[in-house]
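Selected chains only, in their assembly positions.
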Amino acid sequence: MSIKSINVRNQFRGTIKEIIEGPVLSEIDVSTPAGIVTSVITTRSVKELELKPGSEVIAFVKSTEVSIAKL
Amino acid sequence: MSIKSINVRNQFRGTIKEIIEGPVLSEIDVSTPAGIVTSVITTRSVKELELKPGSEVIAFVKSTEVSIAKL
C-alpha cells in the first residue's frame, strides 16, 4: 500500500546509523541534517520494515507530542 | 527553577517564527537548522512562558513518540 501523504508536520529524512534491538522495542538512531533523531519502535516493526543501518527513512512526530523549553 | 538536563534525546534549538493562538491550544512554529518544527501546547503555557515570535526555544520530543517510515 502506498501512502500519498501523512498529516504529521515534523518529518526528518535521514539514514539509519544504529539499531539497538531489545526483545520488545528497539531504538533507531537516524542521521539527519538536524543531527541524530532517536526513535523507539517495536522490534516487530523493525523486522517487518526490514530496517538496518544504512536504510533511508523518515523519522516523524505529531505536533501535539512536541514540547517547548525556553532558554 | 533551573533544570540541568532532560532525558529527551531529540532537541531542536531555534527561534519562534509564528504563533497561532486558539482558546485552549496554540500552534508554535519554530525555525531550526532542520527546518520548521511545529509544536502544539496549551495557550496558558504560551502566556506563562511569555512566548512570542523571536523567542529562543528548544523544541523537544520523547523518542517513544517518534515513528519511522521507509522510503
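Read from first to last, the chains carry the letters A and B; within each, the first residue is number 1.
Criterion: a residue touches a chain if its C-beta (ideal position, glycine included) is under 8 Å from a C-beta of that chain, and two chains touch if they have at least 3 such contacts.
Quick caveat, the model's predicted, so the values are computed rather than measured.
Displayed in place are 2 chains, all sharing one sequence; the entire complex defined by the structure file totals 6 copies.
Keep in mind that, in the parts below, only the chains that are shown with their structure count from here on.
Centre-to-centre separation between subunit A and subunit B, using Cα means, comes to 18 Å. Per the touch definition, subunit B reaches subunit A in the complex via residues 3, 6, 8-10, 12-13, 27-28, 30, 32-41, 45, 49-51, 55-71.
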